[in-house]
Structures are given as C-alpha cells and as structure tokens.
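Only one protein chain is missing; all other protein chains are in place.
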Amino acid sequence: MSGWMLIDVALFAILLCSGIAIAKIRQLFAVAMLSGIFSLTSACIFVMQDAVDVAFTEAAVGAGMTTVLLLGALALTRTREKLTPTARSVPALLVALTTGALLVHASGDLPAFGIEDSPVQTHPVTERYLVSSVEEIGVPNVVTSVLASYRGYDTFGEVVVIFTAAVAVLMLLGQRAPREVRERAAPMRDRQRVLRVIAKLLIPFILLFGLYVQFHGDYGPGGGFQAGVIFAAGVVLYALVFGLDAARAAVPMRALRPLLAAGVLLYGGVGVATLLLGGAFLDYDLLAAEDPVAGQHLGILLVELGVGITVTSAMIMLFYGFAGRGIGRGVGRS
Amino acid sequence: MLLAATLGLLVAMLLALARAVFGPTLYDRILAVNSFGTKTVLFIAVVGFLAGRPHFLDIALVYALINFIGTVAVLKLSHYGEFGASASGEHGDDL
Amino acid sequence: MSLLSYYNYWIAIVLMMVGLYVVMSHANLVKKMIGLNVFQVAVFMLFISLGKVRGGTAPILDPAFTTYSHPLPHVLILTAIVVGVATTALGLALAVRIHEAYGTTEEQDALKRDDAESGAR
C-alpha cells in the first residue's frame, strides 16, 4: 500500500462516515452541516484524482452554495424530520442492498482503477485533447479548452439549464417578495462590529478573487462556473452580514434579471457570430482573421464571460429567492 | 515528511467529524464544521506540494472562503431563524 | 489485487446506495433532496475515477509532466455540479411551496391531507 492509497482510504473513510451520519441523523440542521463536510471531503478526493477544476467547483458549489440553499429551505420548513417507520425503511434497505450488490457485480467489467490502457485512455480523443490542443487552441488548461471549445455546444446547453432553473425558482419563490419588515429598535451596543468590519474588509478581495478565477481559467483551475459562484458568494456574505435589504439595494433584482439572460445571449451570440462568419456554431477559429489560435482565445474568453455572468446572477437570485421568503418564524434549535 | 503531515491532518479531520456527528449542541457542530474546513484547507495545500504541483493553491483559498461564509450563514440562521434579517435587529447585537 | 483495483468504484456504489436509501425511505422532502445530493456526488466520484491514470497529474499542461489524467470526465462533471445545484434549488423551492400549502414537508402527511380533502368533498 503506497502513501497515496493510504490517503485515499482515509478520505473514503471520512466520506463514508459522513454519508452514513447524513442518513441517520434526524436534526436537519446538523444534516445540512454534515452535507457541507461531505462535499468538502469529496472535493479533497477529486483533488487526489487530479480533477482540480472539479474540486474547485465542488468546494464552491457543493460545500458553499448548496449548504446555504439547504439552510435557506430549512428556515422556511420544519427542521426536524419524523422517525422513519420500519415499514418504509426495511423495503428501502432491501432495494438498496440488492441494487448495490448488482452494481458491485457489474463493476467487475469496469477497467481496473488507474490503469493506462483503459478504453478511456486509449480512445483517439485523448490524444487530440492532450496533445493537439496545444496547437489548435493554445490553452494550457485542457479542461477549459474542452469545456469551452471542443464541447462548447454541450456547455451552452448546461448554461441554458441553469438559466431555466433560476427562472423556475424565481417563479416559485419570487412572488411574495416584499415581505413585511419588522420594526426594530436600534441596538444599544454594537456587538456584531467584528463580523461587520471583517466582512467589509474581505468582500472586495472576494470579488477580486472571483475576477482572477474568471480570467485565469486558461492557465490554472478556474473558469466561468467557479468564478460565478465565488462572485455570488461575496454578495451572499454581504447579505448575511448587512441584511438582505442592503444586498438588494447594492445588487438589485432588476439588474440581475437582464444579466441572467445576457450571459446566455452572449454565449449564444458568439455561436451566431461564427455562423455569420461562415463557420459552424461556436467555431471560434473564424473570430480572428488569419489566426485560428487568437480566435480560439477570444471565443473562450467571451464564452466563459457569458457563463460567469449567468452563473453569478443565477446563484444570487436563488439566494434572494430563499432568503426573501423568510417570514420571520422561529426555528427550533437542536 | 509531507506524507506524514497529510496523514496527521486526516486523523485530525476524522476527530473533527466525530464532534460534528455527536454534537451535542448545535454550536458544537458548527465549531466542528468550521474546524474541519480549516483542516481541509491545510490538507489541500500540503497535497499540492506532495503532488509536485503547488500552484493549485487557489483551491485552498476557495475552501477557506467558503468555510467562512458557511459558518456565518449557519450562525445567522440558527440565531434569527431567517437569512433576511438586517444586522441591526432586536437581538442583532449579540452575534 | 482485485480489491485494490476496484475499491474506488465500490465506495462510490456504497455511497450511491446510501443516497438511494435516504431518497426511498425518508418521508421528509428536504432530507430527500440531501439524499439525492449524496447520490449525485457518488456518481461524480465514479466518473472522475474512470478518468484517473496512476502516476498521472492534473490535465493542465506543463513541460515538466508527460502523463495526464483524462480531462473529459472532469468537464462533464464540472458542468454537472453547477447544474446539480440549480436543480437542487428547484427541488428545495418546491419543498418550501409544499410546506406553505400543506403545513408539512413530510410526504405522508401531505398525502393524507389530500385524501381527507377529496373524501370530504
């Protein structure tokens, strides 16, 4: 057993423990927090398996946004679930065990973990991505070139899905937006000052970091998806510390709605532009005359910008949706 | 040395997880999750050096950031029961 | 040997089943979404481990390295994660609306209330 494998095994043990704890614990607050731990651990495993971009996204999205949204939903619903009756749990357990056994049996047909001549690695597309992409696209981060160029069409679809989901959540939760504002006396002592000062100090740097991730995605882990979530996280922090109304004044809904669409339109617009230039949809080679690589760079930059804008506004809108629904009911504490 | 450090951090993560699972109060869990997050930041940093590609430290920075925001979110929610409350509320002064 | 070359997949399968169990057995809708998330992460892990090469490194090209893990699973999963949070948010929004309409997020209670209302009519 090598050291790497020991690390892997330890991470898997943590992951399994937190997974089982998620299934067992009935206080949903605790479960939401454990799911944060679960996400962070799985992100560590992604780093161990060389998927740095995925780890980046999982940490920002899975551990960050999902936890915040879960907490937002818990604030609006019950925070303790009922005991699961045996009549339900035993059949479910049987089904899960059977399915698991079948899958374990089937996993024998998968290539052994990490071997070099698995179908994934010997497929001709591997060579294309890892070797030819240097001349064709000239971006060191292969994940970015595959995401934005080779499979740009696919990514466009994903961005549209995010757009649709944000619109749907807005339709479900955005109706009763102006909740009653409870009058509150000004605090006598400002004991939250530490949090407020630190947040004020950090938020500009968080936004700056988001921009860095957005534009450094060609050379390191990062890109539009991650940057969008980090940007949104900055706004979420602002809303948490200074109140939702302050955040809504700073980043108003009427700016987010057009932005949500603008990102998708920018992405699609690049595709239409390449069509008008006489190429295929999202064929960036034509964007710069005589220099396909420069065209690819420009195309990837614009497309990632579109992704970033849509993801940022979608995430902020999701947060506003859940936070704005709050009617001020008390939450049972564990 | 780096490998030993990584394994040490993993043991520490396991201990923090145990505290997060067993509680008993909500604040114990929040504390454990926050501490777990700090340990993953260190873990990612050390593993970057172990793999010989230390310029992936951006990921560790994201972890630290998300960890902080998550803690603030949980505190806000457990304290007010909603996200929307502004900071200067009736008991807004004791967070 | 077989244990060492397949354990990644098995862990992913066990986690998938934990997620499946939560989705099937628990009646609370928010808990169901969390279970779905667990399942989702397990699928991601299965995908990512298919792209890994032993001795490889992250697919960010650098003259110092020659072996890289396959970037395609990374791309697919990266987008899937963000789409996953969008769909999770949609599911949670539905749970919130169900809670507002029925006063409960437990599946059974909501169904019971539906039955009672249709019976009274």
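Lettered A, B and C in written order, each chain numbered from 1.
Basically, contacts are C-beta pairs under 8 Å (C-beta built on N, C-alpha and C of every residue); 3 or more make two chains touch, one makes a residue touch a chain.
Please note the rule applied: contacts and distances are computed from a predicted model.
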Name under which UniProt lists the unshown chain, selected from "Sarcosine oxidase subunit alpha", "Sulfur oxidation c-type cytochrome SoxX", "Monovalent cation/H(+) antiporter subunit G" or "Formate dehydrogenase major subunit": "Monovalent cation/H(+) antiporter subunit G"
Chains in view touching the one left out: A, B
Footprint left on chain A by the chain that the document does not show: 191-192, 194-195, 198, 201-202, 333-334
Residues belonging to chain B that touch the chain removed from view: 1-2, 4-5, 8-9, 11-13, 15-16, 18-19, 24-25, 27-28, 30-32, 34-35, 38-39, 41-42, 45-46, 49, 54-55, 57-58, 60-61, 64-65, 67-68, 71-72, 75, 78-79, 91, 94-95
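In the analysis below, only the chains that are shown with their structure count from here on.
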Pair sharing more residue contacts (C-beta pairs) when A-C is set against B-C: A-C
Inter-centroid spacing, chain B versus chain A (mean Cα positions, whole Å): 18
Chain centre separation in whole Å, for chain C relative to chain B (CA means): 22
For chain C, residues that touch 2 or more chains besides their own: 57-58, 60, 62
In chain B, residues with contacts to at least two other chains: 56
Partner chain A, residues of chain C touching it in the complex: 2, 4-11, 13-22, 24-31, 33-35, 37-38, 41, 44-45, 48-54, 56-62, 67-75, 77-90, 92-97, 99-100, 104-106
Contact set on chain A toward chain B in their complex: 3, 6-7, 10-11, 13-14, 17-18, 21, 25, 29-30, 32-34, 36-37, 40-41, 43-44, 47-48, 52, 55-56, 59-60, 63-64, 67-68, 71-72, 74-75, 179, 184-192, 195-196, 199, 202, 206, 209, 213, 216, 220-222, 226, 230, 233, 236-237, 239-246, 319, 322-324, 326-331, 333-334
Partner chain A, residues of chain B touching it in the complex: 3, 6-7, 10-11, 13-14, 17, 20-21, 23, 25-26, 29-30, 33, 36-37, 40, 43-44, 47, 55-56, 58-59, 61-63, 65-70, 72-74, 76-78, 81-90, 92-95
